[in-house]
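Got a structure for you, questions after.
The complex appears here minus one protein chain, its other protein chains still in place.
Let's turn to chain A:
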């Protein structure tokens, strides 16, 4: 039996609650940056196969902007902040104050890329600090890395540690949204992909 099947409903609920608190903090951070109200919907915590995960993000060769970082410290894992291109474009325009910015103009400008990276940094930082407060574990993010490419190509990177023990992942999926903010309905996704030992560490820290 793989470790993922050993997770019980109570533990899954706790992961969901961690997701909720983290998402709240991340939404607040994003609202502050953009000076707009940002909502989050109830996060999904699901055990999915790698293939299903790609589908959740729009299909393996769907092009997205993703900020990837490693979670380090007492517990480790990977984290992705995934944005559809129109949403990424919108966020960059707001942050650099240039309404004429187009995301499709390759090569991407340094400033635009660093904007997204910083956004990923702030959001995942606020998420991880709540996880850290909650569990009293020392958890911190690595320097974020950005890629505008196919979902399959980027996410598989975060699955490497996990793929050594399992073909399924627990995905804490948080959707950030703001009414009528984005033209398309695909908003921002957070994927938290814990390394195999992550759960033991988190659950024993919480005493469950």
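The rule is short, and it goes like this: a residue touches a chain if its C-beta (ideal position, glycine included) is under 8 Å from a C-beta of that chain, and two chains touch if they have at least 3 such contacts; residues count from 1.
One rule holds in what follows: contacts and distances are computed from a predicted model.
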Next item on the list: Quick one: find the hidden chain's UniProt protein name among "Protein-export membrane protein SecF", "Aspartate carbamoyltransferase", "Probable chemoreceptor glutamine deamidase CheD" or "Flagellar basal body rod protein FlgB".
Entry: "Probable chemoreceptor glutamine deamidase CheD"
Checklist line | Selected from A:25, A:84 or A:166 as touching the chain missing from the view | finding: A:166
Margin query: One chain isn't shown here. Among A:30, A:45, A:151 or A:171, which residue touches it?
Written below: A:151
Check: In the whole complex, what residues of chain A lie against the chain that is missing from view?
Finding: 2, 54, 59-61, 63, 68, 70, 106, 142-143, 145, 147-154, 156-157, 159-161, 163-167, 196
